[in-house]
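Selected chains from the complex are presented in situ; the others are not included.
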Amino acid sequence: MTNKASLLRRVAAELIGTAGLLVVVIGSGIQAANLSRDTGVALVANSLASAIGLGLIITLFGPLSGAHLNPVVTLTAWWARRTGGEGLDTREAFAYAAAQTTGAIGGAVLAETMFGRTPGTFSTQVRDGGHLLIGEIVATAGLVLVIQGLGRIGRPRLVPAAVAAYIAAAIWFTSSGSFANPAGTIGRAFSDSFTGIAPQSLPGFVAAQLLGGVLGLALAALLYGREPREGGTTAPRSGQPETEAAVADIPRTGSAFEAIV
Amino acid sequence: MTNKASLLRRVAAELIGTAGLLVVVIGSGIQAANLSRDTGVALVANSLASAIGLGLIITLFGPLSGAHLNPVVTLTAWWARRTGGEGLDTREAFAYAAAQTTGAIGGAVLAETMFGRTPGTFSTQVRDGGHLLIGEIVATAGLVLVIQGLGRIGRPRLVPAAVAAYIAAAIWFTSSGSFANPAGTIGRAFSDSFTGIAPQSLPGFVAAQLLGGVLGLALAALLYGREPREGGTTAPRSGQPETEAAVADIPRTGSAFEAIV
Amino acid sequence: MTNKASLLRRVAAELIGTAGLLVVVIGSGIQAANLSRDTGVALVANSLASAIGLGLIITLFGPLSGAHLNPVVTLTAWWARRTGGEGLDTREAFAYAAAQTTGAIGGAVLAETMFGRTPGTFSTQVRDGGHLLIGEIVATAGLVLVIQGLGRIGRPRLVPAAVAAYIAAAIWFTSSGSFANPAGTIGRAFSDSFTGIAPQSLPGFVAAQLLGGVLGLALAALLYGREPREGGTTAPRSGQPETEAAVADIPRTGSAFEAIV
């Protein structure tokens, strides 16, 4: 189930999926900034396109690898396993994070190429200031809470749509623009464009994202209790099978998908 | 079911949920006003982000506390119990409203902090004029009608998406910008920004919201009849279990969720 | 089932529902035109708010009256009955259309009042030119095709979301702005604002809408065949119960809802 071949395939999915995500984020940012004279309009387009792309990639790649696309999400899966649940072991988590980071850089290069720009140029957009780091903490804590919460209330199939919607909103309500993804943040350093981030701002953003991830796990434990029962519900349900609208098959981040590949 | 511990937990959920809502509303308002030179563009972004945030919070916090996030909604639950249905007793309703108001102020402070502003500054944006109060009455009556109506036609699972969609539209179609939430209105007084409201305009807005809530209940009774049957349907159904797409588990505002915690 | 009392109630629902629709359309138009200096931005906000309002009203009022909200839709229900299906008789159709028109005017007056304007002022916005009438024909034909088509393929529960989405798009892709509703068009004549229409342009628009309605019925007959089978499907299905996501209960416009009230 977690033999070498299947890990390879899952890692390929993480790499291609994260590359696709960065193509969408950076590409739509370049297009939007080119077309509009108003930064608000550009961010409306960029945030909607990014959210849609994220939702579709989670839907399509979820059954392959869990569609983490984000080292923070992979870390929560690693933590889930360490604390006795299903998830990723240390080796798998490293492989995922490496694939995500590699994919993100590749996606940035493809986006730059597709727009006739010089790939490999570093971003010059410095994103500094403690309040931006608070923004990244809030953004990542919220992301983890959405994913964990949907698992705890037994509605993991809403994850793709909910994560997409969350990111569309968080880009606006956080001061930092809600990168909320260390791999994505590194990838964005490779594009001197609307959605880029200067390499010197990377350490602060990544540290804030990791801190936000821990805060999100703590908040989920506070609200829903520490031990999710088998099946992901914390509350008695009326016994009828859940037939609700669902947007994807992800039963819980980094858990059931291991059985698939 | 309504022991002290569970009330405490529900109240915590109302506090954190309402804080999150205000972070989204105020934060996205600050960001949008900063980025766009066009107030229309700013409100497009602010209304979409606010609606998404509201929908996600109702989805995630509904199974914990009913996700009222709004004293008017809590009042309708209190009224439902007084008239013989399920709902909140007076003590619970006070606790909910206090938690919502506290959370709203806390969320405003966090939003201000996240954007590097001075928290605790009162809004200077006066919102006066009788026509704005008509706007708040319409906005709140509509909100209550949406929630009550979905319960009466047996489709309470649509509440999170429908309430989110309603607010996105009502921000535009009402003259007042559809605050429609006394706790949220008080929270907004603590931010001198795009979505703020000067303290002196609070009494009128809150009074209009309460009046709108009563009007919404009356309208629901007029349209759907006074006594919703058990199960929330007013019409014979074909007997098949409802398997429709649903966005959350809320069976009826302030009712079934009490049984969960 | 069609006794006087129930017709009264259905007519009340049509009146209130259409009034609500006009409040949303005209109100959001006034707000958008006030806030933005760019007509494109104003129409983005106005079209999204109108579509959301329409979808919510169809969802909430569908189980009461079928939520026609539009004399053209009522005419298709009258035609369905004349040709041997379920629908409205002539007296009911007249009552529906009168209620829709009265409600539309009332909604316009409420919107004007809510924005502190003088209600009862006629629009001065002349909408002339044969190409606009082609636009109205296309808009209304498409609307009828969407409603009829969903019934024919056995997916009537998608009607509220699909009609809302259709209108959001048709406002953009038709030259006339897709009024597509004689009652709504008359109501808009009572508001000298962004979404208004001068009384002198009414006859052409209404005629084009009626023609579009006929064209839509013809197109549906051409594509799906003339005789929809019981259950609304034209194709063999795999036997599993339909458990798809559905957005409302409307089984077919102007049919099953008669049995409800």
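Lettered A, B and C in written order, each chain numbered from 1.
One rule holds in what follows: a contact is a pair of C-beta atoms (placed from the backbone, for glycine too) under 8 Å apart; a residue touches a chain by one contact, two chains touch by 3 or more.
The structure presented is a predicted model; accordingly, all values stated were derived computationally and were not measured.
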Size of the entire homomeric complex in copies, 3 being in place: 4
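Methods note: only the chains that are shown with their structure count from here on.
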Superposition rotation for chain A onto chain B, Cα-based, multiple of 5°: 90
Centre-to-centre distance between chain B and chain A (centres being mean Cα positions), rounded to whole Å: 28
Where chain A and chain C are represented by their mean Cα positions, the distance between them in whole Å: 40
Touching two or more other chains - residues of chain C: 41, 243, 245
Chain B-facing residues of chain A, complex: 38-41, 43-44, 47, 129-131, 134-135, 138, 142, 145-146, 149-150, 153, 155, 158, 162, 165-166, 168-169, 172-175, 219, 222-224, 234-236, 240, 243-245
Of all residues in chain C, those that touch chain B in their complex: 12-13, 16, 20, 23-25, 27-28, 30-32, 35-38, 41-42, 44-46, 48-50, 52-53, 55-56, 59-61, 63-64, 110-111, 113-116, 157, 241, 243-249, 259-261
